[in-house]
Each structure stands twice: as structure tokens, then as C-alpha cells.
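Only a single protein chain was left out; the remaining protein chains are all shown in position.
In order of appearance the chains are A, B and C, and numbering begins at 1 in each one.
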Amino acid sequence: MNGIDFDIAHLLAGSLVLVSFLELYQDRLYALLNIYALHALVLAASVAWQAFIQDAPHLYVTAAIALVFKAIVIPVTLHRMIVRLGIHREIEQVVGVGPAMLAGMGLVALSMVVMLRVTHGADPLAREDLAFALAVVLLGLLMMVTRRNAVSQVVGFMSLENGLVLAATGAKGMPLVVEISVAFSILIAFIVIGIFLFRIRERFDTVDVQVIDRFRGERR
Amino acid sequence: MIRDLIIQCVQMLLVLALAPLFTGFVRKVKARLLYRQGAPLIQPYRDLARLMRKDVVLAESASWLFRVIPYLVFAATWVAAALVPTFRTDLLFSWSADLIAITALLGSARFFLALAGLDVGTSFGGIGSSREVMIASLAEPAMIMIVFTLALIAGSTQLSTMAEFMASPAVGLRVSLGLALIAVVMVALAENGRIPVDNPATHLELTMVHEAMVLEYSGRHLALIELSAALKLILYFSVIACLFAPWHLAPAGAALPALAVGIAAYIGKLAVGGFLLALFETSIAKMRVFRVPEFLGAALMLGLLATLLRFVSESF
Amino acid sequence: MTLTIALAGTAALFALAALAVVLAGAAAATRIVYGACTIVTAVSLVAAAAHLLNAAAPLSLTLPLGVPWLGAHFRLDALSAFFLIVVDLGALCASVFALGYAEHETAPQRVLPFYPAFLAAMTLVVLADDAYTFLFGWEFMSLTSWALVVSHHRVPENVRAGYVYLIMASFGTLALLLGFGLLAGPGGLYSFEAMRGAPPSATLGALALVLALIGAGSKAGIVPLHVWLPLAHPAAPSHVSALMSGVMTKVAVYGFMRIVFDLAGAPAWWWSIMVLALAGATTVMGVLYALMQHDLKRLLAYHTVENIGIIFIGLGLALAFKAHGLLFTAALALTAALFHVLNHSLFKSLLFFGAGAVLTATGERDMEHLGGLIHRMPQTAFVFLVGCAAIAALPPLNGFASEWLTFQAILLSPQLPSWGLRILVPAVGALLALAAALAAACFVKAYGVTFLGRPRTPAAQRAAETDRYSLAAMILLAVLCLIAGILPGLFIDALAPVNAALIGARMPAQIGTQWLAIVPIAASRSSYDGLLVFLFMVMSGALAAAAIHRLASDRLRRAPAWDCGYPDLSPATQYTAMSFAQPIRRVFGTALFHARETVEMPPPGDTRPARLKVEMRDPIWDFIYAPLAAGIGAAADRLNRLQFLTIRQFLSLVFSALVILLLVLAIWS
Partner (left out) sequence: MTIDGVTFNPLAGVLAVPVVAAALLAVLPDYRATARLNVVATTLTLLCALSLFFGRPQPTPYLLVDDLNGTFIVLTTFVGFTTSIFSASYIGHELETGRLTPPFVRFYHAMYQVLMFAMNLALVANNIGLMWVAIELATLTTVLMVGIYRTHEALEAAWKYFILGSVGIALALFGTILVYMAARPVVGEGLDAMVWTVLVRRAGDFDPALLDLAFVFLLLGYGTKVGLAPLHAWLPDAHAEGPTPISAVLSGLLLNVALYALLRFKMLLAANAAALAPGPLMVTLGLLSLVFAAFMLYRRRDIKRLFAYSSIEHMGIITFAFGMGGPIANFAGLLHMTMHSLTKSAIFFAVGHVAQVKGTQRIADMGGLTETHPVLGWGLILGVVAIAGLPPLGIFMSEFLVVSSTFARAPLLAIILVFGILVALAGLFLRLNSIAFGEPRGPSAKAQASYVPMFTHLALVLAAGIYMPPALVAWFQNVAGLLG
């Protein structure tokens, strides 16, 4: 492949990491959802680009899923849900934004270091892409563990999953990518439905001791 | 063979005959030391004879065991006493029980006597037995330690062999021997209930040990118990005599004169020993019951020390 | 042939266990099971005895069971034959006893299935010739006996006792497992031949010894691993208590001997130091604990600890002598230990049977509620007295014979060149002597308070003589105690093959000596003749009795006991077990058990009774086990918080695990 293709792919992947950082920075739900839509958008673009340079048409499906499902449907439903369930807009965080950002930096560095150990035999695209994807995954996890609010955690999970899709598409000629992305979309749908059905507001991280006792059925 | 048998029997009868006399002798000397006239030497025989003739008054709650025990005690003590060489070494049956076994025989006598103390179910018997076993639980190991020491020196636990070795010049003067002698005297005092451990003359319930244990006995039973006590006393003196003063012990197969000399020597040793005992008893006061453990603990330590000395070096 | 019989017997016992499950609740079940056990064990006993007495060559057999590529190896050599005899003899007597005793069992279906399985497991251990079969039998033995301990499960103490027992047993098994892993090596050569073929180095051997000491010791009741024993043994039905105390602990001794004398290679002299030190401590601690007890069965259990100590003293000496190549002396020490194994199994079973008889007659185990039973159950009282005299090491009974041999072995230890042992052995000897004397004291207490005196409770007053099966078993054991006491030579000669196998030397043959005396080394050195001593005592006693009754009086009057003028004192004024032990408690217990006596004496004119309170602590429990349990509990509490985290916190666990692993990768070169 020629340089420009590579640079664009690289750019898109990198911008995905950037957007993850934006997510990490947000502490308002609406804004967070919008940023997530952006995240999905960038992913769609990057996947599409991969489809183009690998001329693997089936990847366009994945891109489409990312565009339609993740960038539009999910954010909209979540918006509705927040209104319906009256989840309060503030996202209370375990650690402040600053430390979270620092941790994120550390994670990105870590993923770079780990990836750089990979021999140069593996083609650079794969290497860089994987490094970014790993970073996105780790950032998503970080988000899940630093936010107390269910929806924001779901968002964290979804961006994590975006990282996976990025990696999968980056892996040249990998079969089943579409199936996997579909499977994941189902998973996410489950989660969203779950939030709705089970009326899970803050139960990801409930601070109410009685609730814990009731649910764990252990302490007496 | 027959001769040996006769001699064995002589030995048995000799200790049996001498035992009350020896007790009487000690009492007499004590009385004299206190400027008293004292009972005649043969008083113990009279007592025994009278007791024999009296009826036995048995407590209602006494069991068959209570009536058997005097005979058991007497038998064990007598057998033990009969196996200690007094005037002649290796008696016909002396090999059938070595010094350890003899100690154990006395132990069984005490075991049954203590049971007798508990049988009637009065608290005097109980107090006597419990104190007796407490004393014994320290005196016996001390005795065993002494046996160890001597056995290690003589290379045997057979009294005859030990006596012969002790008589031989190979012994010489040894620290461990001295320690053992002191220890064995202490043990003997304790085992026979002499002052300072116990007072054979008292009948004040709370101070007595041995007497409290046999308080319920009467008549022939009491006679047997008394006789056993006398036998035990003479036994200990015989042991000490044959281990620490093995002079003029007639060797195996000695002729009659030698035997006569042996008997004479034996009686002489007993006289000296009895005198010393009386002297000691009159010159010291009885100690409180809970001082006794310290007294016997000292004996045990001495015995152990003697043994250790023997173990770590041949020369001590 | 013998081996086949023994294995067939084991199989039969297992079948019997299954049958007992089927029969559960049937009225005749008790008689069927125990009757069958009696027959099976009798047959096996005869076979084993024949094998040992003929000094037959070792038999071995491999079945396609257990670890697949290994198979189950079985071997019957002199050592196993001897212990098989011990097991079968104990089992036989227990079964006979149970024929009568178990009639009073409230829930037989909780005992019957496990009893034959227990016997079978013990046989299995003795016959096993590979690590898996051995541990299989070993742990199965613990398991079945655990089930028997908790058979009266409505009593919370029993369940707790079973719990402690099971944990200690598994602890021991795991220690043995490690030991065998050590001996088997990474190749996994689990069969004992292979281990014999490749003995470990001295240090590894020492490690194996330590593990064996922990493993077998925890089963045998070596201090400080004995804590379960006085809890578990009394909790079981009495015939099982007898088996656990009299036989199972011996199986543990067998395990120790098999590993240390057979598999662990040539001993180094300092191995014996650990054994001797522990054994000495065990001996004295056991008897002192026993003196502080007033529960009859628990007292007996503590005496098991003491006697195990005596046995291990013998074993330690044998080890020391063997290490220094003094083979004949080693044979003497080993014989002493083995002989005591047999003796203890005899009189301890007898005593537990007696306690069981008392328990059924009065429903009481607490001596303070007994007394005067000699009037109500004379036969039991007599045989129990024999047992007491035997365990108190009184001549001419068997306990003395084996302790005498141990003393002889100790007296030979100046031959040992190594200084450590020269210092240690006499000390151990002193401890042994002390323990012997204290044991006598303890059994004066046990017998005097239980059987003599006046009954302290109506229950004791109403007691009746026990049934004939129980009596038969007890009388049999009493007779055996006497025989082993007056004819020890026969037993010593029978043990010669074991010595030849384990030491490579044997004691001089005793059968030729005059009057059947026993002469360990030389007649001039030491000899003992139980037979003569017995005869002399009988003769002189009879003579005295005859003479007195003939020449003097034989008249006898009954009268009240001397009461210092306070008429008809109540039985409560008698000496109790606690008060009897008070002097000894004051001498030894104050330092060891922190025994404290507090007297509250009401002022003059106050009619309240005076009170004496005695409190004692168990140092070993306080210093070892209580902290351990507390530590485990604290750790459990700490970790338990993890059960109550929120999903986010759990996620952060996962997250941190991931990051840590990535970091590991990053710095991995």
C-alpha cells in the first residue's frame, strides 16, 4: 500500500483515541452521548477506509452498522431513556477528570510500549492500528471503572467495543469481522434494553448499603 | 541347689524376722536420744501379735478389694525384700527381678495401698492417698534415676552384680556415687514416711500421710500393713547397705562361716543405719506437706545430675 | 495365602458395610454385623499370627485398582503381619464387646455401616504397598472414624470434636502425601519397592521423617498435634473409642515405622533427636493432662497420648542406635516399642470397654458422679482393676514388661558416640520414669473415684453388672494382659522377624532361658522374670493368708467407718477426682496449665457454703491453635468484604489485573 493510504488510516485511528480522551473528559451525559456518536462516526470512517484500501467490500457492512446503529440509533435511544428514567444528568466520577486523563495517558503509553515489542516483521499498519485499538480498549475500560453512572459506563463499554472493531478491521483479511460486529451490536442492544427493562439507574455502582445486602443475600 | 534354696529361704525369713526388730530399734534409739526410756525392743512383735489376734472391724462401705489389699501389699513388699542381697550375693532367685523391678514392686504395693485409702469413702483415706501418690510421683522417678546412675557405673541392674562390682576396688570414689547416695537417702526417708516428710508416730489427721491412708484398717489387716511398712524400711536399708557398703557380703557358694560373718555384718550395718536414722529424725523437724515436692524434686535433680555426669564421662 | 485371606477379609468387611446400609434399622442388624465382624477378624487374626510365628517370607500381590498405571500393591511382611495382628485382635474384642454393648445404641444405622468399613480401612493401611493405596486406606480410616465420632450428632460437642478431628486428620494425610511425593520423586514412583530402590539423600530423608512425624504423629496424638484425640475418642461409642485409642493410633505408629525404618533410607543420628524430644514431651504432657481430667473416657484418651509417647521413645532410641550401627541395641529398643504397641492396644481396649460398661450401667462418664461401682458390678470392677494395674506399669503385668525393656534400652545409650543424644537420652529416661509414676497416681484416682468409695449419685447406686458379651471381651483382654506380663519372652521371640526385617538384627532368643525369664543382653547385666515374680507374690500372699487365718483370728465385724464423731457423712464428703489430683495439680499444674484455685470463704456467721473454684488453661491450645483459628477467621473476614463490592469495583479488579499483566509483558525481556 502507498504512504497516503497508510497515513489516512493512521490519522483516523489516532483520532479515535483522541475522541476516547474527549469522552473521558466529559462529565455531562448529553455531551457524552454526542461525543460517543462522534466516536462511532470516526470508527465508521476508519472502517470504511480500511474497506477501501483492503478492497474488502464486506467491511462496508460493518461501517454501515457503525454509522447507523452506533452513531444514530443508540445515542438517540439513550437520550430518550435518560429523559424517561429521569437519570440525573450529572455523571459523578470516582476520580476527577484530571487523574483520569493522566491515567489515560499512561494507558496509551503502555499500549504503545507493548505493541512496539512486536517484531517489525508484522506490517506497520497492523502494528500502529493495533496500538491505537488497544489504547481505545483500555480507555473504554478506564471509563467504565471511573464512572458511577450506568449510562456512562455503557458508553464506556461501547467505545471499548469500537476499539475491538477497529482492531478487527485493521487485521487484514480477517474473516467473520462482519459477524462479530453484528454479534456485538446485539450485545449492546441487550445492554441498552437491560438498562431499560431492569430499570437500572445507578445499580452499576450503588452506594446504598441496604440495596447491596438485599441483592447479595449474604450479610445478615 | 538345695543349699541355694535354703539360703534363699533364710534370706526371706531373716528380713521378715528382723523387720519389726529394726523398727523397734529405731524407736528405742529415738526415745533414748530424747532422754526417754522408750518401749522395749520387742514391742513391735507384741503389737503385731496382739493385732493378729484381734477381730477385724470393717467399715460397712468397704469392698472385697479392701480385704485383699493387705495381703497383696505384704506379698509385694516381702518378695521385693527377699530379693535384695543382704548377707550373700546372687541368691537363687535374685535374677528374677532387678533393681528396677524391685522399685516397681514397691510401687505396686503403694498403688494398692492408695486404693485402699479410697475404698471406704472417708476423706481421711482420700487425703492420705492423694498425698501419698503425690509424694510417690516424685520419689519413684528419683529412685529410677539413682538406679540409672548405679547401673551405669556397675554396668548392670542386677543387685548381686552391682554389689560385687561395688565391693571391687574398680569403683573408686566418684562424684556421681556421692550424689546418688544423698538422693537415695532422701528417697528412702520419703518412701518410708519418716521425718521430715511424714511422721510415723503422729495420729493427727491433717498432718499424717501414710497413717491417714490406713486409718480404716484394724486387726490382722493392720498387722500386715505394719509389717509391710517395717519390711519396706529394712528393704531400703538393705539396698543402701548392699550398694554403698557392700563389705563382707558372702560371695556365691561361700562356706557357712562366711555366711555367718555376712549375717553379722548385715546386722551391724543395720544397727549403724538405724542409729543414724534416729539421730537424723530427732535432730530435724517435719516439713509442711507442700515443702515435700521441693525436697523430692531436689532428690530427682540430684539423681538426674548423677546420671548425666555418668553419661557425659566415664571418669565421674 | 495369608495375604489373600487378609484381603478377602477386607473385602468381606466392605461388603458388610454395604449390607449394613441395606439393613439399616432392621432389629437383627446389630447382631448380624458385629457377629460377622467377629468371625472375619478372627480368621484374619489366626492367619496373620501364623504368618508372623512361622517367620514366613513376605507375600505380595498387585490388583488392577487405584492409580491406573500403577495398580494397587499389597504386601505382607513381618511388620505388617504384626500390626495386622494388633488390628485384628483389637477388632475381634471390640466386635465381641459390641455384641452386647451396641444393643443400647440409640441410632444403630449411624454406626453399623461405618464400623466394618473402619476395620477394613485399617487393614488396608497395614497391607498397602504403594503410596496411593496407603493414603487411600489412611484417609478412609479417618473418614469412617469421623462418621462414627459424629454418630451421636445431636450433642454439639461431638460434632465439634468430629470437626477438629477431621481437619487434623486431613492435615496429617496431606503431610504424608507430601512426604510420599518427596520419596516418589518427580517420576511418580509410588510403589514402595521403587522407593526402597531409590532411597533419598540424608537431608531429603530428614524432610521425609519430619513429614512422617507430622503426618503419623497427628494421627497417633504426638504433642502438640494431639488436640483432636481427647475430643474425638470419647465422643465415639465406647467400642469405637477402644478401636481408635487402642488400634488406630497403632496404625499411625505403623505408618511412621514404615516410612522411617523402611522407605527413608539409612537414618542419620540426629534424626532421632526430634523423635526423642517430641516423644518425651508427649509422654509427660499426656499423663499430666490426664491427671487434670474427671471425664473417664477423656482421661483414658489422654493416657493414649502418654503411651504413644512411650512407644515413640522406643522408636527414637531404635533410630539412634541404628544410625550408629549398634544393631542389637536397636533391636532391643524396637522390640520394646513394638511390645508396648501390643500391650497398650490390650489394656487400653480393656479400659475403654470398662468405661463403656460403666457408661451403659450408669449413663455417666463424669467420675464425680460415680463411685462404689465395685459393689454393683464386681466383675467389671475386677477386670478394670487389672487394666489399671497394667497401664500403671505394675509388675507382673504387661505394661511393666515393655517399660522395663525401654528402660534397659535407655541404660544402653552411653554406647552412643554422639553427645547430643548422651545429654538427651537420660533426660528422656527421667521423663519416662516421671510419667510412669504419674500414670500410677492417675489410675489410683480413676479407679478409686469410679469404682471405690460410696456412690455419689442415684445413677451410680442403681448400676447393674454389664452383659455377658462385654464381660467376655474384657476378661479375654485381662487374661491376655496377664499372659503378656508373665511370659514376655514368647512375645519378644515372636517379634524377632520384625527386627530382622527393619534393623537387620534380632534380640537373643528368650525361649531357652531358665524359668522363662527375659534377658535382653546378658544374665549378669539384667533380667526379669514375670512368671516367678507372679508365683512368688501368689505364694507369699496365700501363705500369709493361710497362716494368719489358721494360727490367728479370721473373725470380722462390720461397723460404721470412723467419722470423727460427725455421724452419717454424705457421700459428697468423699474425695473427688479434682480434690484427689489437687496436690499434683499444685506441684505441676501451676506452671504448666496456669492452674488457679480461688477460695471464697464466707465470713463467720454467714451460712453460705464456701466455694473453691479451679481454672486451668490448655497451653498448647492457647498458644498454637487458638491463634491459628483466629488468624483464619480474620483472613476470612477480610476477604469476605470482596463479596460485597459493586459491579464497578469488580470491573476495576479485572481492569487492574489486565493492566498488571500488560505491565509484566512490557517489562518482560
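Methods note: a residue touches a chain if its C-beta (ideal position, glycine included) is under 8 Å from a C-beta of that chain, and two chains touch if they have at least 3 such contacts.
Note that the coordinates shown come from a computational prediction; the quantities given were computed from them, not determined experimentally.
**Student:** Over the full complex, note down every shown chain the hidden chain is touching.
**Tutor:** Among the chains that are shown, those touched by the missing chain are A, C.
**Student:** Among C:Tyr190, C:Tyr289 or C:Tyr469, exactly one should touch the missing chain; which is it?
**Tutor:** C:Tyr190
**Student:** Which residue from C:Ile32, C:Leu61, C:Val159 or C:Leu490 sits in contact with the chain not drawn here?
**Tutor:** C:Val159
**Student:** If I consider the whole complex, including the chain that's not displayed, which of A:Ala31, A:Ile82, A:Val95 or A:Ala171 touches that chain?
**Tutor:** Once the missing chain is taken into account, the touching residue is A:Ala171.
**Student:** On chain C, what residues meet the omitted chain?
**Tutor:** Residues 64-69, 110, 131-132, 135-136, 139-140, 143, 150, 153-154, 156, 159, 162-163, 166-167, 170-171, 174, 177-178, 180-182, 184-186, 188, 190, 632-633, 635-637, 639-640, 642-643, 645, 647, 650-651, 653-654, 657-658, 661-662, 665, 668 of chain C touch the chain that is not shown.
**Student:** Take the complete complex as the reference. Which residues in chain A touch the chain that isn't displayed?
**Tutor:** Interface with the chain not displayed, on the chain A side: 114-115, 117-119, 121-123, 126, 130, 133-134, 137, 141, 144, 157, 160-161, 163-164, 167-168, 171-176, 179-180, 183, 187, 190-191, 194, 198, 200, 203-204, 214-218, 220.
The rule is simple: only the chains that are shown with their structure count from here on.
**Student:** Looking only at which chains touch which, which shape fits best: line, ring, star, complete or other?
**Tutor:** Here the contact pattern is a line, an open path with two ends.
**Student:** Have a look and report which chain pair racks up the highest count of C-beta pairs in contact.
**Tutor:** So the pair of chains linked by the most contacts is B-C.
**Student:** Please work out the Cα centroid separation of chain A and chain C, and write it as a whole number of Å.
**Tutor:** Distance between chain centres, rounded to whole Å: 69 Å.
**Student:** Any idea which chain A residues touch chain C in the complex?
**Tutor:** Result: residues 94, 107, 110-111, 113-114, 117, 138, 141-142, 144-145, 147-148, 153, 203-207, 212, 216, 218-219 of chain A touch chain C.
**Student:** Contact residues on chain C for chain A in the complex?
**Tutor:** 643-644, 646-649, 651-652, 654-655, 658-659, 662-663, 665-666
**Student:** Across the complex, what residues on chain B touch chain C?
**Tutor:** Where chain B meets chain C, its residues are 52-65, 71-72, 74-76, 78-79, 82, 93, 95-98, 100-101, 104-105, 107-108, 110-111, 114-115, 117-127, 129-131, 133-134, 136-141, 144-145, 148, 151-152, 155-158, 161, 205, 215-216, 219-220, 223-224, 289-290, 293, 300, 303-304, 307-308, 310-312.
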